[in-house]
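Attaching a single structure in structure tokens format; questions to follow.
Only one protein chain is missing from this complex, and each of the others stays in its spot.
Coming up: chain A.
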Amino acid sequence: MSTRTDKIDELSARAADDAGVSLAAAAWRRLRRNPVFLAGAGIIVLFVVLAAAAPWLAPHDPSVPMLGDQVVKARNQIPAVQDGHPLGGDQNGRDLLSRLLLGSQQTLLVGVFATLIGLGGGLLLGTLAGALGGWVDTVVMRAVDVMLSIPGLLLAVSIGALFAQPNQYTVILAVAIVQIPIFARLLRGTMLAQRHSDHVLAARSLGVKQRAIVFRHMLPNSLGPVIVQATLVLAIAIIEAAALSFLGLGNPDDRIPEWGQMLGQAQTVIDSHPQLAFWPAGCIIVVALGFTLVGESLREALDPKSRR
């Protein structure tokens, strides 16, 4: 069979599939069969379960330096792998496996809260600009342009540096604020594109109030790309939080472990004890990959062009 008739078969099969279902339902159908999405979702589910069960799974208290007697700072000696400590200890003699397990909680929280704050701020600004237009649009978008003109990490570092005592909340805030203009611009773009579209015109001519048009018609239709972006930002937020730690602007209080912080702190001993960096870095990479895979497959599934 030639490739062309193959394509026609495929198209007609797709069309029958998608007939009479909403975009979201059609997207879900495509996602269910997409190995990329399944792999990403599997990773995320696994780590969420691990994070939830961490207090029971962790063999030791992650904040207690129980192997402290094996740490010799002067000779750069760090507890090795031993009975009861399958990954050994960290530079302060705490059990590495327990810190990794509990670290998943804090890391996921940083990602989720940074994304939610960025999304919330962007949603507010983008909706205002896109729905109202006029001078509101101009003012908001110029402010967004100025924010976007500073490279993301530099902005996060500037915000992080504002606080005398960095802690987990300042890290979340620094990473989140960087995302606000990106969400705002995205949302404003999709809202603007709809302002003169037929369904909005129809609603307006039926006498639907402006507020209802914005919230019931325009906003729901703009959410697709926003959800995609939010999934990708979850990965970015976790990586950027690690970068802040690496630059010395992370949370210095390490009683509650977080992977980015563990990686940042490991840089001083990385030459002699690379495992202290490899484990948290590996976890960050796998989780970030999970969110990226889900985000990319969502983007594909929600893009009408890729329905071919």
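One rule holds in what follows: a residue touches a chain if its C-beta (ideal position, glycine included) is under 8 Å from a C-beta of that chain, and two chains touch if they have at least 3 such contacts; residues count from 1.
The rule is simple: contacts and distances are computed from a predicted model.
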| item | value |
| --- | --- |
| Omitted chain (choose from "Phenylalanine--tRNA ligase beta subunit", "Peptide ABC transporter permease", "PBS lyase HEAT domain protein repeat-containing protein" or "Biotin transport ATP-binding protein BioM") - UniProt protein name | "Peptide ABC transporter permease" |
| Touch with the omitted chain, as defined above, among A:Leu101, A:Val214, A:Ala242 or A:Leu302 | A:Ala242 |
| Residue ranges of chain A at the interface with the undisplayed chain | 145-146, 149-154, 157-158, 161-164, 235, 239, 242-243, 246-249, 263, 267, 270-271, 274, 277, 281, 284-286, 288-289, 292-293, 296 |
